[in-house]
Structure formats: C-alpha cells, structure tokens
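Excluded from the complex is one protein chain; the other protein chains are retained at their positions.
After this line comes subunit A, so read on.
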Amino acid sequence: MGFLNNLINGISLGSIYAVIALGYTLVYGIAKMLNFAHGDVIMVGGYVIFTCMTTWGLNSWLSIVLAVIACTLLGIVIEKVAYKPLRQATSLAVLITAIGVSYFLQNIALLIFGEKPVNFTSVVNVPSIKLFDGQIVISGETSVAIIVSILIVVGLSLFINKTKSGRAMLAVSEDRGAAQLMGVNINRTISLTFAIGSGLAAIAGALLCSAYPTLQNTTGAMPGIKAFVAAVFGGIGSIPGAMIGGILIGVIEILGRAYISPQLADAIVFAVLILVLIIKPTGILGKKISEKV
C-alpha cells in the first residue's frame, strides 16, 4: 500500500509539473524560445493568491481568478518588454534575457515580501478520499491537481486544434514567414501564447502552493526547471508530451525519494534528462527531424 500511496503522490506532483510544462512547451513551440522566467511566474501567482486570501481576506475562487489575470498580464508585459525587441536576435541572447527576467522577478518578490517564507493557505476545499480502510489516503489537493491538469490538457488541445487563434498558433509554429504572408499577425499570436502560458502558471502556482504550503521568492525556480525537464522528456513542443513527461517526472521524483534516497531525488530527475538527451533527444512524443537528402 505504501507503494500505491507514493505512486498517487507522484501522479499528483506530476500533474502540477505537467501544467507548468505546458507553459514551457507552448512558448517553445510557437515563439521558439525557452522562457526560463516561466517558473517565477508561478511564484508571482502564489504571492497574488496569498495576498488576496491571507492579507485581504478574499475567498479562494476570487483569489485564483485575480492571480490568473495578474499572471496573464505579467506574461504579456514580459514578452513585450523583454523578448519582443529580440525577435531577430540569436536564441542565446533571448535565453540569457529570460534568465535575467527570472532573477528580476525573484528579487522583486524578495523586496516586497522579504526572505522569510510565508504559510500558504490551501485553496483546495475538498475532503480527502480514504480507500482500503484508510490504508490509501488521497488528499483533496491530490485529486484536484490531477483533475485540473487533465481539464487543462483537454481544453488546451481543443483550443489549439479547433479555433481560429489556435490554428494561427500552429501556423506560426510551423513557418512564421509563410503564416505572416497568409495574413496571420505574428506579434498578436506570440503575445497570446505568452498570455495563455502565464495564465496556466498562475493555476500551477495555486496547485503547487496548496500541496507544498511554504511560499518564498525562489518557490517557482526548482519546479520550473523540473517542469522544463518534463517538457523535454515528453518532447518539447508537444502538448500531450508535456502531460506525459510531467507525470513521469513527478512519479520518478517521488519514488526516487521514497525508495532510493531523499537527498538524491532531484539528482535522479536530472539524470533522467541526461539519459533522454542521449537516447532520444526529441523526447517521447517529439518529432524526429529527418534531413532530406
């Protein structure tokens, strides 16, 4: 039963990673850049919810909505100010800028909220499920994380494949130049991508901080990087890949912590990244790019 408990916890953590990984994969697929500040948007989302609920006493639903709005706007602003001027620059310049934005957000949070971690009140108000006479306990946070992540993946896939804006995103991701010549507004499409990715980060922040209720300025950094590993693992650019990669990384981390070594759990996750890059560099669902000769 211990194993099943661990497995469920792994899937739950993995679902949160999956939601974060979706943001990475979406931005990478469409804007062709790695937004390393993505993890820190999660932290901002966490602090917005914390402020709304604990400082202002608003209810959890309203707090989440406000956090989603705040992070969406933040995502759009970051793209406009930091990345858009670098549209023609090398990918290295954009990468370094993204790391700069990441540190900027972390330090702004440090300035406002201080270095002492705050206690996050869970936004989830769902009773836990007990199975097999209480031998297996699924907490409310766990079931909510799993359900929310599934809803997000399904919703996002429908949005991208079935709507006009989604088709524009796919077209930009495949051939920016051709899309533009067919009348697709590239700037608006990339802006929309950042808006969606950052809105998802706010939801990920709510889930993450509810499950692991200490919040500080570096809270988003480590989950952000692990979710990046998950996105690469699943095949970066692929939405179902992000989901599968996220859940696998979550399970590997929790099982590694339980059965191998709690100290080595993070190292195991990154060892997985190295193995993936050696064995199948495009990830589980990533496309093989074969050069035509």
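Criterion: a contact is a pair of C-beta atoms (placed from the backbone, for glycine too) under 8 Å apart; a residue touches a chain by one contact, two chains touch by 3 or more; residues count from 1.
Here is the rule we go by: contacts and distances are computed from a predicted model.
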{"item": "Protein name, per the UniProt record, of whichever chain is missing from view (\"Pyruvate synthase subunit PorA\", \"Acetoin utilization protein AcuB\", \"Membrane protein\" or \"ABC transporter ATP-binding protein\")", "value": "\"ABC transporter ATP-binding protein\""}
{"item": "Contact partner of the left-out chain, one of A:65, A:82, A:124 or A:170", "value": "A:170"}
{"item": "Sole contact to the chain not displayed, among A:60, A:157, A:180 or A:282", "value": "A:180"}
{"item": "Touching residues (missing chain, whole complex) on subunit A", "value": "155, 159, 162-168, 170-171, 174-175, 177-185, 192"}
